[in-house]
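This report refers to the structure that appears directly beneath it.
Left out: one protein chain. Kept in place: all the others.
Order of writing sets the labels: A and B. Residues in every chain begin at 1.
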Amino acid sequence: MKKINWKKLKETDWKKAAKDFWYGKPHGERRLGDLYLPKTGLYKHREWRGVKDTLYYFNKIWLYNYGQMVMDIMKFGGPVIFAKGLWRYRWMGQTYLPVLHWFDRGLEGLRGEALRASAWHYRAMTCVTIQQFMAMFRADANLHGGQHNEAWKHSIAHKETVWGGIFYPWWGEYQNIPLEMIPYFVTCHVNNHTVLNYIDAVQSIGLPGDPCPMCQAEAGLFVLDDMPDYAPFVITSNEACDGSVASTAIQDWFLNKPLFAMPQPMQFDDPLVQEHCANEIREVWKFIEEQTGTPFSWDKLKEHLERQNELMRFEWEKWDVAANTSSYPINGVAQALYRIYQSQYGDNFIWHDTDKRVRKILEKCVAQKIDTFPKTRHRVIAWSCAPLYFSNWCTWAYNCWGLNTIINMDSLMFNMTIRTDNLDDCVMDMARYHEWAPMRRMAVGGMHHIFELWENMERFHCDMVMMYDQLQCKGMQGVHGLFEDEFRARNIHAIWMPHALPDKRTVSRSEIRTIINDYMTTVMQEEPLDPSLLDFDDSESW
Amino acid sequence: MRDLKHLIFFENLLQEANNDLVKQARNEGKKALGYTCYFMPEVLLDLPGCFSVRLRAPRSASPDMATYYMSGRTCHYGRSLMERALEGGFNFLDAQMATETCTVTCRFQEHLQRMDIIQNPDFFCEFTDVPFKKTENSVVHFRKQLQAHVLDKLHEKFGIDVSDEAMMTAIEEHNEVCRLITEIGSYRKLDVPTITGYEFHVIQLVSLVCPKYLILPYLRETAEELRTREPDRKPTWRVKVALSGAENDDPDFTKLIESCGALVVADRYCYGSLPGREEIAVAEGQPPLDAIARHYLETSMCPRFMPQDLMRGRKKYLADIVREYKADGLIVASNKFCEYWSYERTMDALILPRDYGIPTCSIEKEYVNSASGQLRTRFQAFIESVEIKKIQEGAKK
Partner (left out) sequence: MGKVFKFLGKLLLIIGGIYAALFAVFFFDLDGKALFYGVEPMLVKHYDKMPRRDPLKQMYETEKPSYEYKA
């Protein structure tokens, strides 16, 4: 039996201990890094955030979300088809079971309203993810003995970079499901082990290792025969880059279904390109009509665009609060992932439910002038595309260094509402919307777009840049030196964060943390808020 | 075979972007217009009063300054162009007619736009948007783009005559170049070709980098010479191969393959003639710009095209070339960091042998092929395997 350390007990400040128990330890004394088990990223025990916030986390996040996940599965297809899908697809079983750990990583250290608002974003993303994989499984010929059932006939497959709004005219009758969003994109955030199988698979057939690993993984899903067969035809796009266009050729080989390519122009500032782009949208609608035999519905398009516009208007309100106050209750990772997911996937009931809840929290924070991230030392803008396997770096950076990520580049895409008073204007706006897609709005069509960083830094009152350095993104690598020049000329503190999008083997999470640590200690000459987070081994973690 | 009379002259023209013929044309008051991609119709840049120069960075070494700007993880070709520009090698350009058709060349051209690199006070860089399909919507779009970003700009900045008559003149001259190159290239289809892959590569390149009106007399003479050229009694090659792939403006690369024993009989790559040297047909009553826009979209076989029929049709096109040129095998080469050709090459290497029975060698290369020893080993092994296959097929017969 362990001996009682009477000396330590005597020295204990019980008043302080009681306070810590009740309110949680203050930032600076938490030592969150001590909670991890070596390598795995698992917790010896989950964080004690004080009575109120721990119970909130337990009841309204952990229990609630496990419960909701079960409910969602029942609601969107039932346990049998879920189990079949889980057994058949690696990305399903290996990735989505530990989803609550994804919550944990993103929400570490959060308290009060920030914890609540950020967690609601996570809940929404989980719900939409379940909707999509259940829709895939319901329709999947692989899970139905090769039979093409009614769900298969009523599904539309498309590249994840095709905006969901394109399919609003068939809302309720046909369900559009992005090919890669669930099997690839979301998996990387939740469990970064899964995607490595797909990258290796595509390289095993001869693809070199240097193209964008995102596109590699997307093609690898097909090479590894891990893609459901859930729809009779496919729609593709040239977003976001050359790799996306090129990898579609491999996907098309293995899909072998009627395929319509819907490209967007590169030089999108040019007023001359808009009509061409709008015509591509009109053509894809004709293609869908031809394939489904179901006519285009303007009423449905209008209705859902208006609903989507509502989401955009609230997003602007959120940005306004983020830019001009210290009462913005959403942390960097929740803001980034929710925004990119919502704006790319398109209208869904859960976004509206979430926005209602978040609005209440946001209004409360503003009205009561709650300082939601009180240990903020630097307001950070994150630029370029983020490491998917370490999207929660911003949570870590706030806890460890007080680096508060206010906004990121991909959140600023799709930055518009769409006119719905007549079809012609509407299609022109939809064309523009598509041209402003993630990884595209700032990356193509002229360098001035990528240098919109400076005006956004000013707009969001940021004093520091986290410059993502996706090592295999040719577009961003191709502008590296000019950024260096500009940072120097403008005297801006920028930390280059090298990464390989989904592939943690190129630059590990630990290496990323070391780079940030080194900059903060050597250049900024600052002390960490939580030294236990400086260096820990999470090499095997999800 | 007897040496081609102008081969050394042609080789010399490829030693510098600002070669003797370019200098001569500029001295005659013509405007030098740079471009990198087939999607920028060279014929429009060859309107009376100006001439096209497809950019190369011959004799490049390590692109250190460009690597600062574009990192070491982008295509070596794009970086070499950037390095050459920073060194002052493109200061003769009056304009760069740019396209955003692959990321790294786009970034290179954006640097020309943003930084004061080209030391020529009149220099400008103008981008044209290029569609990803060959549909009517794409043709209309491309035509509008060419009008606004090429013709209008050339007229506005340099007073170039962009009338239909001027365009017809440029098309006639362009078509003559295409006819000559096609004729010269056709000797590669012979059982025993009377031109080497290296010679053809050099000739094709000079037709891209020199003012057309100045190179034409030499091309005419070379075509004439080839009409009576006799092949070697005993061929120096063991097999014939088609060469396909990404950007390749390095005749020494072709020479390397040929030195290993394979004659290169077809050039289906960026800067090659298949496709690229087809004549532009203008129907009666058709505006020449319309014919040009259609021609460049219809003839291109770039892996950038996204429609399903085009993606798949490219494989058949390549197989047809191999047959038409009586090649025994195929070498597919992509430049390191080239996204398009990484995938295209992977698929070619899987599909061409399987579906068409074409032995295929798949390699990755740099713009400057310092690793020629490794490549040589690869080529030698491939050539041996093709030879063995041929012997086995002969024995079966």
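Quick note on the criterion: contacts are C-beta pairs under 8 Å (C-beta built on N, C-alpha and C of every residue); 3 or more make two chains touch, one makes a residue touch a chain.
As the structure is a prediction and not an experimental result, all values here were calculated from the model.
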item: Which of A:T129, A:N192, A:N279 or A:Q308 contacts the chain that the document leaves out; value: A:N279
item: Residue of A:H27, A:R46 or A:R419 touching the missing chain in the full complex; value: A:R46
item: Contact residue for the chain not shown (choose from A:G93, A:P232 or A:P374); value: A:G93
item: Absent chain, residues of chain B that touch it; value: 135-137, 307-309, 312-313, 315-316, 350-351, 355
item: Residue ranges of chain A at the interface with the undisplayed chain; value: 40, 42-46, 58, 62-63, 86-87, 90, 93-94, 97-98, 100-101, 104, 205, 222-226, 253-254, 256, 258-260, 278-280, 282-283, 286-287, 290, 542
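Going forward, only the chains that are shown with their structure count from here on.
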item: Separation of mean Cα positions, chain B and chain A [Å, integer]; value: 41
item: Interface residues, chain A side, partner chain B - complex; value: 205-208, 210-212, 215, 219, 236, 238, 241-243, 245-250, 252-253, 258-261, 263, 265-267, 270, 272-273, 275-276, 279-280, 283, 444-447, 471-472, 474-475, 477-482, 484
item: Complex contact set, residues of chain B against chain A; value: 68-71, 73-75, 78, 100, 102-104, 106-108, 110-111, 113-115, 127-133, 135, 137-138, 140-141, 144-145, 148, 303-304, 306-308, 311-312, 334, 336-337, 339-347, 349-351, 362, 364
